[in-house]
Structures are given as C-alpha cells and as structure tokens.
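Left out: one protein chain. Kept in place: all the others.
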Amino acid sequence: MTFTQIIFLITAAVILGSALMVVSTRNLVHAALWLIVTLFGVAVLYAILNASFLAVVQVVVYIGAIAILFIFAIMLTRREMLDRGPQLNRGWWLNAIIAVLTFGGLFWMLQGWSGFSKAAADFPSGYDAVGQLGKALVSPTGFVLPFEVASVLLLAALVGAVYVAFTRK
Amino acid sequence: MIPLSWYLILSAALFSIGLFGVLSRRNAVAILLGIELMLNAVNINLVSFWRYGDVSMMAGQVFAIIVFAVAASEVAVGLALVISVYRRRNTVIADEIDLMKW
Amino acid sequence: MQNDWLYIGLFLVVGALIPTSALVASWIVSPKKPNPIKQSTYECGMETVGENWVQFKAQYYIFALVFLVFDVETVFLFPWAVSLGQLSLFAVVEGIVFILILIAGLVYAWRKGMLEWV
Partner (left out) sequence: MNFWTDPVNFVAQWLLGLLTGWGMPGWLASLLVQLIGVVVLVSMMMVIDIFLVWIERKVVARFQDRLGPNRVGPFGIIQPFADIIKLIIKEDITPNGADKLIYNLAPILSLMSVLLLWAIVPLAPVILGVDLNVGALYIIAAGAIGTLSIIMAAWASNNKFALLGAFRQVAVLVSFEVPMLATMLIPTILAGSMGMNEIIQSQNVWYIVLAPLAGLIFMIAAIAELGRAPFDLNEAESEIVAGYHIEYTGMKFGLFYAGELLHAFTFGGFWAILFLGGYRFFGLENLGPIVAAAILMAKALFGYWLIMWVRYTVMRIRIDHMLAFNWKFLTPLAFTLLILTALMNALLRGTSSGVYILGMLLTNVILGWIIVEILRGFSRRERERVEGPQQAVAHQ
C-alpha cells in the first residue's frame, strides 16, 4: 500500500463519515458544517487526482459561497430548527433500503465494465491543465457554447432567485 | 497507484448517501444538502474519468465546471424558494408544504 | 504536481497544530474558576432574554445570493485569463461577452432595487 493510497483511504473515510452525519444529524447548522467537511474532502480528492484548478474552485465556490448561503438560509428559517419532532420521514428505513440497493446496483453495473480497475497514465511532459482548460473553454471547436450557456444559466438563476426571495410587502 | 474503481465506488457510496438524505429528511434545506452530496458524487466521477482517460481531452474538467454552475444555480433558486415559502407558510417541513397536492 | 499539494497538506496540519498548541498551553496554565455570572452571555450587563435567535434582515441573504453568482462566474474566467495570451481575438471577445452577461445580472439587481439596504 503506497502513501497516496493511505491518504486516499483516509479522505474517503472522512467523506463518507461526514456525509452520513449530514443526512442524519438533527441540528441543521451541524449538518451544514458536516457538509463543509465532506466538500473539503472532495477537494482533497481533486488534489490527489492532480486537478489543482478544480480543487481550489471546490473550496472557493462550495465552502466560500454555497456553504455560507446554506448557513444564512438555515439561520433565516431558524424557528423550525429547534430540533422538535422527528427530522426524518416515517418511512426512512425504506429509503435506506433504496439507497443501499442503488449502491449495490451501481457497484454491480460498474463491476461488469472492462475499464473498472484501470490505472492512471502519467501526464505528458510540460502539461498545463489550467491553460488547456482555458483554451478548451473558449475555442470554437471546444466548449464555448457550454461556457456561455453556463453564464446565461447563472444569470437566469440570479433573476429567478431574486424574484422569488425578494418580495416587498 | 490508486485504481479507477476506488473513485467510482466512493462516488457511488456518496451518491447513495445523498439519495437517502433527499428521500428521508423532512426539512427542505436538509433536502438541498442531500442534493449537494449527489452533485459532488457526480463531480468525482467526471474528474476521475478525465484523469484516467486521455488527459488532453478536457471534457471531464469542463463538465465538472458546468456542474459547479448548476450546483450554484440550484442552491440559489432552491434556497430562495425555501425562504419564500417560509415567509408565507411559516414552515420549512417538506411534507407540510402541500398546497400543490390538490 | 502531487508534491505541491503534499506540501500544502503539511502546511494545513502545522497551521492547525500551532494555534492548537497555544490553546492547550493556555488551558494548562490558566486558572479555572467558573461561576454562573461569568459564564452568562454578554449583553452589556442586561439579562439575556430568549435564546440566540433574532429575526435577520433578508438583505444579508440577498447579498450572499448575488455574491454566489458573481463568485462562480468570476472563477470561470481564470482559465480564460491564463490562456489569453495564446488566444485569438475571437476568443477574447467570447470572454468579454461572458463578462457582459455577468454585468447584465448586476444591472438587473440594481434596477430591481435589491442593492439598496432597506
């Protein structure tokens, strides 16, 4: 077992453990903080995968913006957060079975695939992932359309969210 | 080194946990937390396919970025809806927001 | 490239351990004589009424919302900025269109009066 594998296993354990806490803890602020631990773990995974840009973006976007928005929203709707009553639906055990079956199904499906236990190839020398990404994002033969559509999507989200949340009484 | 299967199994497990959260939590904000977990599981898959495939093809990373945008929009609109509902109905329990049932 | 992140990981660990050690040192040395008055919530000498919950202005949320959209879009511009020197004028214009769509969002928010602190 190599050093990288040990780091991966620790990270995976942290991700799964904190994800379980996200879905099971009663206090919603704690759930949001556990979500941050999960997201940070995923950022570490990106770093292991040599996707530096995505690792940093994960922290900037998820922890710096999305998690903050979650915490704000939880505090704005806090009267319901006093942990009275059950936090889970009545049929939660059924849902647990569905989740386990989903995992089993995915695992079974993936196992039959030939590329399942592939190893990673080395990077070609002088490989610059961020520069490549930039070129791919704006070159007409690359992903210029998804790139622009993403910005329109975010604009639409801004307009929609503002319209919904911001009603003067 | 680490085989691709490890990442795929991890992301499948994360996806299942998120699915459980979405299906079982009563609080609408907590449901959105579960959706975030599922989106992250998808992203792990995309990035690991980029790394284990041909690294000069940036599709994996580009789509991971698009997923970031989608997650951000989803959170913005979703939480705005939750807050709006909370102001009108004074609850964020998903079962009790049932005006649309009839 | 992996070694870069290893170094940052070490930084993370050391950066967490040094403040922790300061807290532990303080915990060992400092006196511990708690009493109810000392431990009460500080509200300028007034009795604390109710719990830690106040009705917040939704305005804080609105600013966080606008920020989220801007943050995500600006982050996307970084790969574009890095490879700008090798791109054609067309690609530069693509990026500028992206920024203009972003500014359109700002103008909308401005016109809707969301940026006012009511």
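Chains here go by letter, A, B and C, matching the order in which they are written, and residues are numbered from 1 within each.
Here is the rule we go by: contacts are C-beta pairs under 8 Å (C-beta built on N, C-alpha and C of every residue); 3 or more make two chains touch, one makes a residue touch a chain.
Keep in mind it's a predicted model, so treat the numbers as computed, not measured.
**Student:** Could you tell me which of the visible chains the hidden chain touches?
**Tutor:** Its contacts among the visible chains are A, C.
**Student:** Write down which of A:Ile15, A:Ala31 or A:Val57 is the residue touching the left-out chain.
**Tutor:** Considering all chains, including the one not shown, the answer is A:Val57.
**Student:** For chain C, which residues lie in contact with the unshown chain of the complex?
**Tutor:** Touching the missing chain: residues 4, 6-8, 10-12, 14-16, 18-20, 22-23, 25-27, 29-34, 36, 38-44, 51-54, 56, 60, 63-64, 66-67, 70-71, 74-75, 77-78, 81-87, 89, 92, 95-96, 99-100, 102-103, 106, 109-110, 115-117.
**Student:** Could you pull out which residues of chain A are in touch with the chain that's been left out?
**Tutor:** 3, 29, 33, 36, 52-53, 55-57, 59-60, 63-65, 67-68, 71-72, 75, 128-130
Rule of thumb we're sticking to: only the chains that are shown with their structure count from here on.
**Student:** CA centre of chain A versus CA centre of chain C: separation in Å?
**Tutor:** Centre separation, chain A to chain C: 18 Å.
**Student:** Where does chain A touch two or more other chains at once, residue-wise?
**Tutor:** In chain A, residues 4, 48, 50, 53, 57, 61, 65-66, 69, 73, 76, 79, 123, 132-133, 137, 147, 150, 154, 157-158, 161-162, 165 touch at least two other chains, as defined above.
**Student:** What parts of chain C, by residue number, touch at least two of the other chains?
**Tutor:** 58, 61, 65, 68-69, 72, 75-76, in rising order.
**Student:** What part of chain C is in contact with chain A in the complex they form?
**Tutor:** Where chain C meets chain A, its residues are 1-2, 4-5, 8-9, 53, 56, 58, 60-62, 64-69, 71-73, 75-76, 78-84, 86-87, 90-91, 94-95, 97-98, 101-102, 104-105, 108-109, 112, 114.
**Student:** Looking at the complex, which residues from chain B come into contact with chain C?
**Tutor:** 65, 68-69, 72, 75-76, 79-80, 83
**Student:** Going by the contact rule at the top, pick out the chain A residues touching chain B in the complex.
**Tutor:** Residues of chain A touching chain B: 2, 4-5, 8, 12, 15-16, 19-20, 22-23, 28, 31-32, 35, 38-39, 42, 45-46, 48-51, 53-54, 57-58, 61-62, 65-66, 69-70, 73-74, 76-77, 79-81, 85-89, 91-92, 95-96, 98-100, 102-103, 106-107, 110, 115-121, 123-124, 127, 129, 132-133, 136-137, 142-143, 146-147, 150, 153-154, 156-158, 160-162, 164-165, 167.
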